[in-house]
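Just one protein chain is left out here, and the rest sit where they should.
Here is chain A:
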Amino acid sequence: MKKSPLALLLTFGVLQTSLSAFAATAPLDLVTPVSDYKIYVTENVDTLAADTQKFTDAIKKGDLATAKKLFPTTRLSYESIEPIAELFSDLDASIDSREDDHEDGVKADDFTGFHRLEYALFSQNSTRDQGVFADKLLADVKELQSRIAGITFPPEKVVGGAAALMEEVAATKLSGEEDRYSHTDLYDFKGNVDGSKKIVDLFKPQLEQSDKAFVAKVEKNFATVDKILAKYKTKDGGYETYDKVKEQDRKALAGPVNTLAEDLSQMRGKLGLN
């Protein structure tokens, strides 16, 4: 499952050649949105690195309250660039794996990252002995930052990311499984949705050329999701915990989320990408 960074870079190389061989829909058109997306990702990973610094500092200082407060906001930028972050599966596993990704659960040696710290902060209610996990998370995030700087973004991964993010929401956010100790799932939810919407926005001109109705339908569903999420905004600009989300709203979110996943799965094809 884990790929070395070198293997990944090689994979990208291959993807890129196959892309240039496939010249059906003027990939030139895609150069601008892809590079704009790289800027977006870079900004987000920079934010992530800065936020992670503060978050891990708080843990190492034993400042439980601050660490708890910073946990959901720090993750947000990670969640919004997840399709790119996930390209580095070794880092994604050490930064963002959940308890149930490990046979030995919380006791697993390789259970590290955000959710390991979440477990300590929210379930154990303590920062004790978390220094090693804090250091490791910061190091992993910095490594992610430098790896992202070094790669060329494959257009099909970028475009495919819009659907991948909604699949992520459908699979783990709707059920409240992502942040099972802190219940701050709505931040991640928001991160995934914004990340997906960003990609759609960047490719909107190209998409509208081929299918205006498609863009309209997708935008309508994004708006519905945003409207429901907005109900759970708190005064400080954050979000309520997921257990506060009414059953009725969870269901109301499922429709547009699943439809977005279904519709956005056609985006690559509609743009002529492999």
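Annotations for the structure displayed:
Methods note: a residue touches a chain if its C-beta (ideal position, glycine included) is under 8 Å from a C-beta of that chain, and two chains touch if they have at least 3 such contacts; residues count from 1.
Convention: contacts and distances are computed from a predicted model.
From the set "FAD binding domain-containing protein", "Deferrochelatase", "Benzene 1,2-dioxygenase" or "Sulfopyruvate decarboxylase subunit alpha", the protein name that UniProt assigns to the chain left out of the figure is "Deferrochelatase". One chain is missing from the display, and on chain A it is touched by residues 221, 251-252, 254-256, 258-259, 261-262, 265-266, 268-270, 272-274.
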